[in-house]
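The complex appears here minus one protein chain, its other protein chains still in place.
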Amino acid sequence: MDLEAVKRYLEKGGETASVADGLPPRFLEPLLMSSLKVDLIQPGRILCSMKIPPRLLNAGNSLHGGATAALVDIVGSAAIPAAGHAASTTGVSVEINVSYLDAAYAHEEIEIEARALRVGKAVAVISVEFRKKKTGKIFAQGRHTKFLPTTSKM
Amino acid sequence: MDLEAVKRYLEKGGETASVADGLPPRFLEPLLMSSLKVDLIQPGRILCSMKIPPRLLNAGNSLHGGATAALVDIVGSAAIPAAGHAASTTGVSVEINVSYLDAAYAHEEIEIEARALRVGKAVAVISVEFRKKKTGKIFAQGRHTKFLPTTSKM
Amino acid sequence: MDLEAVKRYLEKGGETASVADGLPPRFLEPLLMSSLKVDLIQPGRILCSMKIPPRLLNAGNSLHGGATAALVDIVGSAAIPAAGHAASTTGVSVEINVSYLDAAYAHEEIEIEARALRVGKAVAVISVEFRKKKTGKIFAQGRHTKFLPTTSKM
Partner (left out) sequence: MDLEAVKRYLEKGGETASVADGLPPRFLEPLLMSSLKVDLIQPGRILCSMKIPPRLLNAGNSLHGGATAALVDIVGSAAIPAAGHAASTTGVSVEINVSYLDAAYAHEEIEIEARALRVGKAVAVISVEFRKKKTGKIFAQGRHTKFLPTTSKM
């Protein structure tokens, strides 16, 4: 691919700008969450399931790595109040990481499990694991670190 | 927040399921990329700019951490062919990480710079930095590791 | 601390240079491993234990974060042949990350568990968890990504 082709690829979103511009504010979460079901919720642990919707695929027709990373953020954050943290917010993201182990395809049933490794006064760390429902095989694993502000600034 | 409230939060996407379900396949990339402009593209380096669109905000009205992570994936991947890698694909994601340093708000002009740290025969590592255009201040920094398959499987 | 004090801190190793210089080549591994015991080894899983030796402490008298990270490297690598990978080497490190959740102190008994998340033809990802033996509480969690070369170069 030459440099011009890379530029065209990155700006191809312009073609769908009219659709994207018509979407409501804060649409990323609904886009990711409208297929999400909560199967189990316990102190410090959340188990969700999702049938991978075509809108979250990449060019290779598997779950987009950006969608996986955003789900680490969203499901990981929800584990903080689930761990009993009393704050009115779920905190501020400090770090997110994800390892991709395998591809997951359209309409596959997957499980997302968030587990609080630590929910302290100021810092929370959540592990988020993605598994294929049929085989139980882990296909991605991430961690989400958040700062839990009290009154002071980060 | 009690456990029931966490469940309601995670399943709130269901309310917008009708909008989300009507979207075309592979919609995550257009959602993120329709505001992206390529300012400069050189071997191993891509500089983009973006005016943060309201659809990519989180509940706190700043750029969603999941959007930042997905942009590390997308802009980071584009740096691989830009570094002269001849493969027909941009490879398979192995790892993505992001550190969040500050919030960026709706309509703020930001710069995203991807820089190839290594593009070898089999492994590529790209650094992706997010800066506020007005001040040049870095508000997020990430890294994207990809495996570049030839004929053999990962 | 002023800039001069930071410089003095970073160069304080010079005081012990005579001890350090007398040590044999490749001494980092013996330094970390001479307290390590393997409790269980199964395909893709290694469970070690260690009584934290004073030589691995930091200035706060808890296990040095650098020692934890180096143990992610060492114990994580050993899980690759344990997963049945036939290569003559354990591969080349691509990425290591660690989250620190709590301090562990001198003479505390700890457990280190490495679990292969993926050992493919070319890429291996190992999760490494550090727990306090007495309580079972996780005090650090990391991941180690390696490239497994065949004949081709990374």
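Letters A, B and C name the chains as they come in the text, with residue numbers starting at 1 for each one.
Throughout what follows, a contact is a pair of C-beta atoms (placed from the backbone, for glycine too) under 8 Å apart; a residue touches a chain by one contact, two chains touch by 3 or more.
It should be emphasised that the depicted structure is a prediction, and the values quoted were computed from it without experimental measurement.
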Legend entry - Displayed partners of the chain not shown (whole complex): A, B, C
Legend entry - Chain not shown, touching residues in chain C: 1, 3, 5-7, 9-17, 19-21, 23-38, 41-43, 46, 48, 53-60, 64-67, 69-75, 78, 81-82, 89, 92-100, 103, 106
Legend entry - Touch list for chain A against the chain that is not drawn: 94-95, 97, 120-123, 125, 145, 147, 149-150, 152-154
Legend entry - Interface residues of chain B (partner: the chain not displayed): 97, 99, 101-102, 117-118, 125, 127, 138, 141, 143, 145
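Just so it is clear, only the chains that are shown with their structure count from here on.
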Inset, instruction - Compute the distance, rounded to whole Å, between the mean C-alpha positions of chain A and chain C. - result: 28
Inset, instruction - Averaging only over C-alpha atoms, locate the centres of chain A and chain B and give their separation in whole Å. - result: 13
Inset, instruction - List, in ascending order, every residue of chain C touching at least 2 other chains. - result: 97, 125, 145
